[in-house]
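Apart from one protein chain that is not included, each protein chain of the complex appears where it belongs.
Lettered A, B and C in written order, each chain numbered from 1.
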Amino acid sequence: MKLISQSDEIKECISVGGRELFRKETCRMMAGPCAVESREQILLTAEKLADMGIKIFRAGAFKPRTNPYAFQGSHSEGLKWLEEVRNTYGMKIITETSDITNFDEVADVTDIIQIGAKAMYDHSVLEAAGKSKKPVLLKRHFGATVEEMFKMADYMLLQGNRQIMFCERGIRTFENSSRFTLDLCGAEVIKQKTRAPLILDPSHAMGYSFGVPDIAMACTAFGCGGIMIEVHHNPEEALCDKEQALSLEQFKILFENMKEIGKAIGKVVE
Amino acid sequence: MKLISQSDEIKECISVGGRELFRKETCRMMAGPCAVESREQILLTAEKLADMGIKIFRAGAFKPRTNPYAFQGSHSEGLKWLEEVRNTYGMKIITETSDITNFDEVADVTDIIQIGAKAMYDHSVLEAAGKSKKPVLLKRHFGATVEEMFKMADYMLLQGNRQIMFCERGIRTFENSSRFTLDLCGAEVIKQKTRAPLILDPSHAMGYSFGVPDIAMACTAFGCGGIMIEVHHNPEEALCDKEQALSLEQFKILFENMKEIGKAIGKVVE
Amino acid sequence: MKLISQSDEIKECISVGGRELFRKETCRMMAGPCAVESREQILLTAEKLADMGIKIFRAGAFKPRTNPYAFQGSHSEGLKWLEEVRNTYGMKIITETSDITNFDEVADVTDIIQIGAKAMYDHSVLEAAGKSKKPVLLKRHFGATVEEMFKMADYMLLQGNRQIMFCERGIRTFENSSRFTLDLCGAEVIKQKTRAPLILDPSHAMGYSFGVPDIAMACTAFGCGGIMIEVHHNPEEALCDKEQALSLEQFKILFENMKEIGKAIGKVVE
Partner (left out) sequence: MKLISQSDEIKECISVGGRELFRKETCRMMAGPCAVESREQILLTAEKLADMGIKIFRAGAFKPRTNPYAFQGSHSEGLKWLEEVRNTYGMKIITETSDITNFDEVADVTDIIQIGAKAMYDHSVLEAAGKSKKPVLLKRHFGATVEEMFKMADYMLLQGNRQIMFCERGIRTFENSSRFTLDLCGAEVIKQKTRAPLILDPSHAMGYSFGVPDIAMACTAFGCGGIMIEVHHNPEEALCDKEQALSLEQFKILFENMKEIGKAIGKVVE
């Protein structure tokens, strides 16, 4: 059985809000904090990132945490601040739907629908995303094989959405000195088996900011359609995943270095 | 931080439809096919299992499959046949909710709400199950640590539901001669850290019927509050997970053997 | 390619020192401390275990540890004390060779040559064990598939030794609340694919004594040719793996309980 996700029907280039932001020649940077915490935080971070040339802003308004006693997101209010980012700085927004109860609300606001790792097997979300006209970034569950991710993507493709991107964000292994294990070998299989853009997420894979720059550099040279990096204006105060966030200053240096890698491999990092 | 799932607030004994079916001295058998396929299949299987003395019938009406081209369940119609099983044979029903879109429908019919492995991280389902008055069987995701399962259970406990059971059904490891790896060591940690009943699922762990009897025997001697076994009147024709289903004849022998183990350890297998 | 380890050439029953100690109808208990620490410790423990009816005494004289600053064994002296155990109490000895440098010394003394998990891939040890006339217990490496273990066994079988036993002692997975994960699903595959006795090692799998009795009970009911348990006369003072050792009192109770399981499944636990 040939999956649609492995066929020519899936798109190679992805248009976001009318602009072809994901193309073969580009490694598209998506940056921002893990969670939408406050209007001030979001606008401040977005302004700085826009100044650096970042075109896609990432931040989660709905944060379904494993720890029930942790911050769970700013929800509808957070989505409004993300709209403000788009209106003020002209950035496109990628934000996460955690399940079908917040799907419509998220899909109304976001430019790219992000389906988080834990929702990768959620048929209702996939069906809704499949019916949406917006591009989707599907994150690989940390316990899922590459083949399973392709199968879950077919639930969207069967609904007519051809703009799907696959994100490798680390799998769970016995090594626990890092939070997860970025699976570049599996990512290579994604590159071989589907035309859809491959997105890599060094922040969630490593889980600790000290490793993010090296891994982001590796991802750039590896060759991919985009990279997501968590950036916080004050990592020590972050309400979510603070150990893995880069500061704005760290990110700025990294971004410049990644552009150099891009030049070396004939790709624009932007 | 002490989790409620590890405290005395979680119930040791579980009442199902007014009867205390899960108690310290009992290893409760739950048997039935993977999927509700047809009225005939369900009534036939239930009759035979009721004859053997089985009190809890398991079968899924909603089958969220990884393969988008496989049978996905009989849905609302299937739930009606499960009600017919209860009315006709007096068995209690355990059936799965795959996400919030079918939660109410499932919860209305079932005696025990089963939250499948892939829904273990689904906050909407957990919240709804927490608000329900029915006992819940929470299956450990194949990529989840024991600690994470406890944390997700707290989402239900925070909503007031104290009747929660934990099910180990196999984790994903590098060994692929079986479908999953039953984690008895992790199950031991569950036994140590929570008072709630531990349920084991040899069928999904092994994935092949040849191994189910030995593993079910092991689970009985290990000591647990209940065991789920997939039984099909004609495994070769099963629409879902046919490789792991026992025939009625195989199950009958196994059930008798498990009772002998029960006697050896001072527990009633029923 | 058909492996010899999966053929009729491998022995079903194993003779140890002239006695058929491993037979279809028996679940053979092997007990003793992790390490040979002193003459007093060994003789005291052996006496107590002999009194309980244990026929095979286990203890390691060569303890190749991962931690270079931990106790590494009593070496040649320890082997002498093991001989004393045999002469004094009539028990058979199983002890480990860690690599070819101590192979001959160990093989001269021991009744069963134990090849530890970390030596499973050691061709020199396998070749020497293959040339030996003594039965061999091959432990599965914690990172090895079942299929790989069979292949490594063929290195011995090709040298003419037909008395080989396979031991599952836990594999490495993402779950780290236990030291390893006992793989009963993989053990089932071993039972299906080879006639050679399957040995299970709950102590190394769990790594914590609190879980050893339940898992040992499970292993007995699962059906296997033998079980290894670590027992120490004073676990808190053990020089090696003290967290997983049972006390003599705990073991005595467990052994009696395992015999009851044996009766329930028609096997003699001895």
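Rule of thumb we're sticking to: contacts are C-beta pairs under 8 Å (C-beta built on N, C-alpha and C of every residue); 3 or more make two chains touch, one makes a residue touch a chain.
As the structure is a prediction and not an experimental result, all values here were calculated from the model.
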Hidden partner chain, touching residue among A:Gly78, A:Gly170 or A:Gly225: A:Gly170
Selected from A:Met152, A:Met206 or A:Ala245 as touching the chain missing from the view: A:Met206
Listed residues C:Phe22, C:Phe57, C:Trp81 or C:Tyr155, member touching the removed chain: C:Tyr155
Residue touching the undisplayed chain, where the options are A:Ser15, A:Ser38, A:Asn67 or A:Thr145: A:Thr145
Subunit A residues touching the omitted chain (full complex): 143, 145-147, 170-171, 173-186, 188-189, 191-192, 205-207, 210-211, 214-215, 217-223, 257, 260-261, 263-265
Positions on subunit C contacted by the hidden chain, ascending: 1, 64, 66-69, 98-101, 118-119, 121-125, 141-144, 148, 151-152, 154-155, 158, 172
Interface with the unshown chain - residue positions in subunit B: 172-174, 176
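What we mean here is this: only the chains that are shown with their structure count from here on.
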Best-connected chain pair, where connection means C-beta pairs in contact: B-C
Subunit A-subunit C separation of Cα centroids, rounded to whole Å: 49
Centre-to-centre distance between subunit C and subunit B (centres being mean Cα positions), rounded to whole Å: 34
Residues of subunit B touching at least two other chains: 143
